[in-house]
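Just one protein chain is left out here, and the rest sit where they should.
Going by the order they are written in, the chains are A, B and C; count residues from 1 in each one.
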Amino acid sequence: MRYSAFSIVRNALSGNLNWRPQWRQPQPKSHYDVIIVGGGGHGLATAYYLAKEFGVKNVAVLEKGYLGSGNVGRNTTIVRSNYMLPGNEPFYEFSMKLWEGLEQDLNYNVMLSQRGVIMLYHSDGQRDAYVRRGNAMWMEGVSAELIEREQLKKMIPFLNYDHARYPILGGLLQRRAGTARHDAVAWGYARGADQHGVDIIEHCEVTGIRRENGVVTGVETSRGFIGCGKLALAAAGNSSRVGEMADLKLPLESHVLQAFVTEGLKPCIDHVIVYGGGHFYISQSDKGGLVFGAEIDGYSSYAQRGNLATAEHVMEEGVSMIPGLSRVRVLRAWGGVMDMSMDGSPIIDRTSIDNLYLNCGWCYGGFKATPASGYCFAHLIARNDTHPVARALRLDRFARGYAVDEAGAGPQPNLH
Amino acid sequence: MSAYRLSSGGLVDRSKVLSFTFDGRPLRGLAGDTLASALLANDQLLVGRSFKYHRPRGIVSAGPSEPNALVTLGSGARSDPNTKATVAELYSGLTAKSQNRWPSLGFDVGAVNGLLSPFLGAGFYYKTFMWPRQLWEKLYEPVIRRAAGLGRAVLERDPESYEKSWAFCDLLVVGGGPAGLMAALTAGRAGLRVILADEDFRLGGSLLSETETIDGSPASAFADRVAAELRSLDNVTLLSRTTVFGWYDDNVFGAVERVQKHVAEPSAKLPTERVWRIAAKRALLATGAEERPLVFGGNDRPGVMMGGAIGTYAERYGVSAGKSVAIFTSGSSGYRTARGLAARGMSVSTIVDSRPDAVDAAPDGVRVVRSGSIIDTKGSKRLSGIVVERSGYEELIACDALGMSGGWSPVIHLACQRGGRPVWSEDLKAFAAPDVGGGLRVIGAANGVYTLSGCLRDGAGKAAAIAEELGFHAAEAPLPVIDAEVEPSFAALWYVPGAKSKAFVDFQNDVHAKDLGLALREGFGHVEHAKRYTTSGMATDQGKLSNINAVGILAGMRGVSPAEVGTTTFRPFYTPVSFGALAGTSRDTHATPTRKSPLHEWAKKNGATFVDSGLWFRSAWFPRGGEKTWRESVDREVLNVRANVGICDVSTLGKIEVFGVDAAEFLNRLYCNPMLKLPVGKARYGLMLREDGFVFDDGTVSRLADDHFFVTTTTAMAGAVMSHMEYCAQALWPDLKVRFCSVSDQWAQMAIAGPKARDVLQQLLDEDISETAFPFLSARATALRGGINARLFRISFSGELAFELAVPAGYGEAVADQIMEAGRAHDICAYGVEALNVLRLEKGLLTHAEFDGRVTPDDAGLGRMFSAQKPDFIGKHLSARYGLTAADRMQLVGLKLVDKDKEKDMRAGAHLLKEGMKPSTLNDQGWVSSAGYSPVLGQHIALAFLKSGRERYGEKIVVWDRLRDHEVTAEVCDPVFVGSENTKLKA
Amino acid sequence: MASLITCPHCGVRPKEEFAIRGDASLVRPAPSASDEAWHDYVYVRANPRGRTVEHWHHVAGCRRFLVVERDTVTHEVYSVVDAAAAVRGAER
Partner (left out) sequence: MVRDYNNRHALDQKLRGTPKPANADHLEVSHWQAIATVLAHAGLDAAVERALSSTPDLSLRYCGPGEWLVVSHVDTPVGLMRRLDMLCGTQAHVVDQSDGRVLLRLSGPSARTILAKGIGVDLHPAAFAHGGSTNVLCGHIAVNLMASGADVFELIVARSFAESLFDDLMAMGRQFDISSAFSE
């Protein structure tokens, strides 16, 4: 069923009784050409592009919970491609371009809102680092602007210009960046993949990976054994656990990242604003809630909940940046479990097992990467060849000495 | 008194009349009112508009679950949007405004959405607004956004203050109703340190609206008596107006106390709100139970309220919710409410009971319709009648208030915030708290105990058990006597069939039963999917009223038990908490602590301009009369250091004493260059790597004795280096005998640099500091004339003859004054970090602009410091990896402008391109790390990282700053601009 | 865990007094160890779901590194010991 204003009107006139499920609930088949473990944004996007772009249609996505129950359903919805390192920038820009055509491609409104992401700087040194980043973006053909204080005051008048601990001197703006409705991304990809014949199997937990003669033959699941030609892991947050089933040792720690939303408010914050005096980012959803987050809690965890000390710190930073947030009430806090990699960058690669493929380590960057991650992973699975924009994101980069360390923090995951 | 205020009764003070306004209209209430009860008393039932369809909405509840009665309190910078009128304590001078309506509450243009509702079903926006693409940003999204939200945040600076406090106790009791009070009393009498937190401004909870008597007197009097005794106990802390919003690991609770939200003129001495972090050995959850609304056609008409709320308004506030009240119930509670109202003299016309065989007793003269359903309601902005259906017959019954009672749900949010899932109880027909261990137990109605005597017994019993566990003894005390009471019963009724108009599940977000049906049809039948697709339960009330019905309806449609559907996840915050309260005092200039150098006042009196450097303030430059720009000052300072002498505050550098017989061995493993044989009395530049081979920090190491070293770090990394040393000593090599002590704060340290530095400094010292007696890289303890202990180092970060002098911090200012005095004849000047930066740039010395965490010693031109001979040091092994040694790595180079025009500059952050090459990530040759004007050379110079840079001296390269539309051509050169390489670190 | 840690030297302390360094089960290889051993030490993490040991640095307290043994799902803490003592214990 194609979605359009017309379909809405036609269905409304028949009492909205004729809408069909957005994706099927198939019984698992005994064998698939490709099984993707993880029914989050990346797994679903991978399935969609495999089927649509690479002609691999006998695909299953296995999800242990409900579809989109991982980080695609719990993040701050930011979409951007303002990276500095040559290993990252082309990849995230590829993702940004896919975002820009995603709704038409999927026939699903994911409410991409290119309202601009501005990262504030508070010192000359920070400005220089952002200039370096902005120029790296331009090298890749991505437009960026340096907004100086006076211009910024006109653009975003409510920032703490006069009483801040660290003066707000300006910001680096990417106008094309913005937000997208996170759940809709999962649902849109699910519907798209389903329409191309992919079986999305929810509530099907992978409990083991069966190997014969050094190759994967299928997975044990809570719904029985399912055979496959190729197995693709896209279970960020739990990558180590899934990897363990195939004796993969991964450069990852699982960490909890909290995000928050306020009560619904009339539109007041038009951009995505990133504080440079700490690590805080905020935007307003189309529904009116201010959505914000900051740094991870810092300890390795598989619990989808955070601690109060971190939450309080987040609020301190928020009020420091925007004093007027003080009387706004925070409605809800939640925690996502992320793969923090050893250099803060993701991994899309083959593994030592020929038909086992790995997609993990998304750190803070998973949501914005969804389309490119899916596309590049599908490319790798279908062609056994790394997509050009993902070449720096290989697993062996640590052994070879080519970490993609955007923060320059070294191999301590909780510092990225 | 107004028409809706009962002539007597209630816990309001009829002698204290409070004036307030609603939408500008002056109104009056009584002390003890909430805004909601005062509005009801003034016949202001209509208080808001719903989110999507802008339907007129009235007050529904009498507590924190309120979905409709959201108002903006206050004005300007003191606005509090989305405040629940049902919990807002009335005060004189309160101003409230309704929300989400235009132009007015009575006539709201947005209500047209209601007519379009067939097209605005759940998730409709995912299916449209996609073509043409450009219109989403330009038209569709702005329209959707304009409709977003309810209240308006002004985003002005909040004039009020906030704070936090820690609290520790043996027992935290959450909720001051019958069970909570009894528990606190039992534990308090037994001597436990008890905290009782209650969100209301008056302790008592349901006792305040109770119709039953305790020990023969009104229940509220019992509450007052217990509260008074608790107040008299030193070991009990009563926190009223305090909502416990979260339960965290280790039995730590977050709570917010509204210290001054109920006063018109807050005292400057007190915070507006205070967040408590309460570490409790044990906690009892006494949060009561929530009455369930019924989902029937027209159930959102103003005047349709929770039955218990109508009772509360009558009993506690002396307010009648209507002239003629009807009750719609699926259980005995509706009858109880009716009896209470009748006892207060209110007119109850009808009880519609969904059950066929109920035996509950209705008050005299009240008609009971058994097996009845309400299928529609009448009226516009206030209810005028209900359409009751029974056995196929419909009847219109006039009434102006309807109380609904669909049974009870224990309030168990806190118990489920740490991963425990609610457990469906077939007995309670509700989700109950899971067993979460001994730290938190549930009592009273929250535990499914619905009689008053049961609640008192449950509270006393569990508190006594906890007292015993913690080694206290709770004396047996007789429980209060309650008059005859009936155990309430009800039938679960998730949805009333036959609705003739929309039957709302989530009032605020306008989710009605059909939306859930649509969600299920489209495959969103999982409770989380249904919530996300329809937005049911996502409003500011977080579904406190709606969630259970949504679960029940989904269960019904899916043909399974509610247990199988389950609930969505309970997460903090129980009720919304302000940013300000959670941030506390850390805001504005107090967002982080500030560190001041011992030479801060000295710099200030010498006219310094300060700049932030982490937590520190550092002096940036020292402008003198006639200098119009910072560049003029900095140029003068640089030239003066090169020609004469300058003094610079370097106290902010990290300073660490390293002691122990293994200190030398330890430092030798820590730095990549050799430290083992550093002679006593000597200093050495040191480079520390991370274990992955990249530079971590640089600094100096001075050996003051065989087993005593003095290490300096950069300002930014002082803390990190200290932690790193502690890690290495404790976790890696605990057998090395080495100890550290940070003395960053003990010493004021100043650099005295320039050709005349020795002449100036010698005047303060008896000790000979000539080139022979105190050569380059000397380091030792000394004393100033006059007896001040000092340390003197012959080290330089400027390339000039330079000393660093450290004196006890308190003497810093006096010593710096003396140096200035001694230097006057030599034209000494104070210089700041900007001049320091130019001086080091001219010499090719590096800072964190270069050491950005991705640089190897070799990249930085310091490869010779890497000691391949040493058997082991941090970072050695992984330094050998291919990627760290590849020939095409970016290496540090200098850049000089080809065109020496003074006006042309290079800027840090620019990238490098081969001449004639198109900009692209592939063609990117490197980047400029530091740049500045060298007054010595009379031109702009820069340090940059360039691919294979050291092979490319002499090459012309484009310095490309597209971000600022700036492009110049530079020549690649040796990074040491002034003097040659071998004089880099020497004086 | 995550709210309070019982430091063996200082008693019960709030989380914000600590900085977390990471996996405490790793043993630094000998200088002569293989590239793979070094790679694993610096880059590979077991990242268990369940019981784990982690280095917490009591930065605002005794400034000792502690080995916190805890559960990554329930956040229950099983033990907290001084890191140096833990190393010595392991060597014995």
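Here, a residue touches a chain if its C-beta (ideal position, glycine included) is under 8 Å from a C-beta of that chain, and two chains touch if they have at least 3 such contacts.
These figures come from a predicted structure and were not determined experimentally.
**Student:** Considering the complete complex, which visible chains touch the unshown chain?
**Tutor:** Per the touch rule above, the missing chain touches B, C.
**Student:** Just one of B:Phe245, B:Phe694 or B:Trp747 touches the chain that is missing; which is it?
**Tutor:** Missing-chain contact among the listed residues: B:Trp747.
**Student:** If the hidden chain were put back, which of B:Lys164, B:Arg202, B:Arg441 or B:Arg794 would touch it?
**Tutor:** B:Lys164
**Student:** Write down which of B:Tyr811, B:Phe873, B:Tyr933 or B:Trp960 is the residue touching the left-out chain.
**Tutor:** Residue touching the absent chain, from the options given: B:Tyr811.
**Student:** Kindly state which of the options B:Pro103, B:Pro593, B:Pro679 or B:Gly954 is in contact with the chain not pictured.
**Tutor:** From the options B:Pro103, B:Pro593, B:Pro679 or B:Gly954, the contact with the absent chain belongs to B:Pro593.
**Student:** Given the full complex, what residues of chain C touch the hidden partner chain?
**Tutor:** Its contact residues with the unshown chain are 9-14, 16-17, 58-64, 82.
**Student:** Going by the touch rule given at the top, which residues of chain B touch the chain that is not shown?
**Tutor:** The missing chain touches chain B at positions 163-168, 193, 268-270, 277, 279, 585-586, 590, 592-598, 601, 616, 657, 659-660, 708, 737, 739, 741, 743-747, 763-764, 784-786, 788-789, 808-815, 818, 821-822.
As a working rule, only the chains that are shown with their structure count from here on.
**Student:** Could you give the separation in Å between the centres of chain A and chain B, each centre being the mean of its C-alpha atoms?
**Tutor:** The computed centroid separation for chain A versus chain B comes out at 22 Å.
**Student:** Would you mind listing the residues of chain A that make contact with two or more other chains?
**Tutor:** 303, 307-308, 399, 411
**Student:** Where does chain C touch two or more other chains at once, residue-wise?
**Tutor:** Within chain C, the residues that touch at least two other chains are 1-3, 14, 19, 21, 35, 39, 42, 73-75.
**Student:** For chain C, which residues are in contact with chain B within the complex?
**Tutor:** Going by the criterion above, the answer is residues 1-4, 12, 14, 19, 21, 24, 28-29, 31, 33, 35, 38-39, 41-42, 55, 57, 59, 63-65, 73-75, 77, 82-84, 87-88.
**Student:** For the complex, which residues does chain B have touching chain C?
**Tutor:** Contacts found on chain B: 166, 248-252, 277, 279, 418-419, 691-692, 719, 723, 726-727, 730-732, 734-735, 871-872, 876-878, 881.
**Student:** Which stretch or stretches of chain A touch chain C in the complex?
**Tutor:** So the residues of chain A in touch with chain C come to 238, 240-241, 249-254, 297-303, 306-309, 313, 342, 398-399, 411-414.
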